[in-house]
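In what follows, a structure is listed as C-alpha cells, so that the remarks can point back to it.
For this view, one protein chain was removed and the others were kept in their places.
Labels for the chains are A and B, by order of writing; each one numbers its residues from 1.
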C-alpha cells in the first residue's frame, strides 16, 4: 500500500516534470521555428527591395539619351551606397526613435547600429518577426529609393556633385525624419493616417523631390522651342523594360515585406493585390495610350505597370482584390494623362516620367485607401491630411536644398557639356564605346 | 492524510492540465511553423516563375532584329497582364474545377477568386502546404507562359492586336481548360499520364501554338528566296543570354515549386536534376553545334540550356540524377538538329527557335518519363497518349483561332511595315533611338 502510494507519487511527479519540460521545450522550438521562417522571409524581401535599385538604374538609363547613360548609372550606384551608410550612421535611429521623440515630431535614438544583447533578446525583438539586423537592412533598402526617384527626373542636365550632395541630405535626413511621422510612431501615425508600404512615405516623397529638382533645373536643351514640344526618345527600350520587370519583382518584397512577418494569409494576399494592380495598370495604360497617342507606346505601358504598383502600395493589405484591380486601372489611365499633361501642358521636363508615376500615383494610392479600405478607421480626410503634410514638408525642403545648391555651386551643367553629354562631361567616358550614333545624340 | 490526498489530487490534475495544453499548443506551433515555411517557399517559387517572363522578354528581344524589339517587349509585357487578369477572373477555376467537372473533360468552379474563410481553413488548405492566395498566384504565373512561347515564333510579322486577341483566348481559355485534364484531376490524370511541372502542359502547349502561328503567318520577308535560306541574326546577344540565365533561374521555381511544398528532400533533389539537365543540354549543344556548324554558335548553346530544362521538367522528381544528365544531353543535341531541320529543311520560320525548344524537347521530356521514371506506373504508352491528346487539342484550337483572326482582321502586317520594322509600324517608336544601324535592319 505504501509502496503503491510511493509508486503513484513518483509516476505522478514524473508526469508533471515531463509535462513541464515538454511544455517549455516544445513551445521554444515551435516559436523559434516560426521566428526563423519570419526572418528568412524578411531577408528575402530585403533582397527584392535591393533589386529595385537595379530596376531604377536600368529603367532610367534606358529612358535617357545614350550620351547621359553612364551618368545615370553612376548616380544610382552612388545613391545605394550613400543611403546604406547614412542610414547605418544615424538614419535608422532618426526614423525609428522609439522613446526618444519630442512631441511626436522629431526623435533620435542615437548614432550607429547595434543589436540588443542575447539570443533571448533576439527572438523577443519585433515580436519574433525578425532580428535587429534584418530590421535595419530591410528599412535601409527602402531609404535610398527616395533619391533614386529624383535621379530620373533631373537626368541629362544636373551636376553630379550637386546631385550627390542633395542625395546625402535627402536620404540622410529628410526621408527618415518625415518617415518617422508615420512609421516611427509619430503624429501622423497617432492621427490615424495609413500608408501600408509607402505610396506616400517613399513614392510621393521621392516624387516631391523630383518635382522640386525639375522646376529649379528647367528643361533639357531643345526640349521646348517656342511652342514646339520635342520628344526626346529613350535610347535603350530593352533596358527600360528590364527595369520595370525588376521593379515589379522588387515590389513583391516592398509590399510583401511590409507585413513585417511571414504571416501566410497576410503576405500572400498582399502579393495578389499587388500583382493584379500592376496588371490592371498595364491594361489601362494600353487603352489610354492607344486612344490618346494613336499607336500604343511601350514606355506608357511600362509606366502604367509602375503606376499600378505605386497606387496599390498604400493599401495593399486593406483593400479587396476587386478594389486592387480598380486602383490599378485608375492609376494606369492616370499616369498616361499625367505624363502628357506635365510634358506638353505644364512643360515640366521629366525625362522618365518620375513625377507622374511616383507623385501623382502615390497621391492617388494614398487617397484610394480612404475610398476602398475594408477598415472603417481609414478615412479619406486622414489620408488627405497625410498627403498634404508630406507634400508641404518634403517639397519645400527639397526646393530649399536645391535652391541653396543652385546659389552656392550651381546645379546645372554648361550648355556645351549638356550638348556633348554628361557621360563625357562628368565622367570622361561613353556608355556605348565603339557604337556609331546620330550626331545630336 | 486528507490534506496529502488533496495535494496529490491537485498536483495530479495540474499535471494533466499542463499536459493537455502543452500537447495542443506544441503541435499547433510545430505544424504552423512548417506551414509558414512551406508558404514562404511557394512564394519564392512564384517570384522565380515571374522572373521567367523577364527571361522570355529579354531572350526574344535579343534574338530578333533591332527594328522589331519594342514590339516583342510590348507583347511580353501585355501577356503577363492578360494572363494574371484572366486567370483571376475565371482561368484558375477553369483549370482547378474541383467537384464541378463534367465527365473529367470540362469543369468550372465559378468566377473570380476568394479565399476559404478562417485561419483554420487556411492551414487546412492544400494540406498545410500554402494559402489559397499563394496557390492562385503560383499557378497564375504559369498561365501566361504559354503565350510567351508563341510570341517569339511569330515575331517580326504579326499584327499587335491580332496577337493580343489570340493571347486572350489562348491564355484565358485554352491553357486552363486543357491543363485541367491533368493538373485539374481530369481524364488524363485518372488515366495515369504524368507531367510533373509542365513539359507538355506548359511547354508543348505553347510550342503547338507557336507552330500554328508560324505556319499561318509564313516566313519573314527575305527569309527564303528561291532555294536560299537567309540567316537573320539576332540584334543583341547579351540580351538573349540574360534571358536564358533568367529562365534557368526561374526554372528553380518552376520545377522546385511544383513539389507544392518545401519538403526538403523532394525539392532539393528536384533542383539538382533540373540543374544537371540544363548543364548537360549546354554541353551537348556545344558539341552538336561544333560538329554541324563548324563554329559553335552561342544561340545554339543557349537553346541547348533551355532544351535541357524543358526536357527535365516532366520528370524532374521521378528520374535519377544520372537519367537527368542523359535527358539533358539528348535534349541539347535534339534542339540543334531541330533548329536546323525546321529552319532549313521544313522552311518554317521561327525567329527564336521556340518550336524546337518548347515543342520538340517538351515532347521528348514527356516521353522520357516513360523511359527513365523510377515509378513503374509511368509507362511510355500513357505518356504518348498525353502527348498526342495535348497535341491534337492545342494545335487544332490554336490553328482555328489564328485562322479566324486571319480571315476576320488579318494577322500579318503589310510588307512596308515589316520592312520598316514593327516598332515604328505598331508603336511609332524605336528600341535604340540614336544608334545608327545598317539600312536593312
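The criterion applied here is as follows: a residue touches a chain if its C-beta (ideal position, glycine included) is under 8 Å from a C-beta of that chain, and two chains touch if they have at least 3 such contacts.
Computed from a predicted model, the values in this text were never measured in an experiment.
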Given A:30, A:107, A:207 or A:332, the one touching the chain that is not displayed: A:30
From B:83, B:234, B:351 or B:370, residue that would touch the chain that is not displayed: B:234
Contacting the left-out chain in the complete assembly, out of B:291, B:321, B:374 or B:409: B:321
Option touching the unshown chain, where B:37, B:113 or B:288 are the choices: B:37
Residue among B:192, B:218 or B:296 that touches the chain left out of view: B:296
Contact set of subunit A toward the excluded chain (per top definition): 8, 11-12, 14-16, 18-19, 21-22, 25-26, 28-30, 32-37, 39-40, 43-44, 46-47, 50-51, 53-54, 57-58, 61-62, 69-70, 73-74, 77-78, 80-82, 84-85, 88, 112-115, 119, 122-123, 130-134, 136-137, 140, 160, 236, 239, 242, 426-436
Chain not shown, touching residues in subunit B: 8-9, 12-13, 15-16, 19-20, 22-23, 26-27, 29-31, 33-34, 37-38, 40-41, 44, 48, 65-66, 233-238, 241-242, 244-246, 248-249, 252, 256, 262-265, 267-269, 271-272, 275-276, 278-280, 282-283, 286, 293-299, 301-302, 305, 321-322, 325, 432, 435-438, 440-441
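The rule we apply is simple: only the chains that are shown with their structure count from here on.
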Centre-of-Cα separation between subunit B and subunit A, whole angstrom: 30
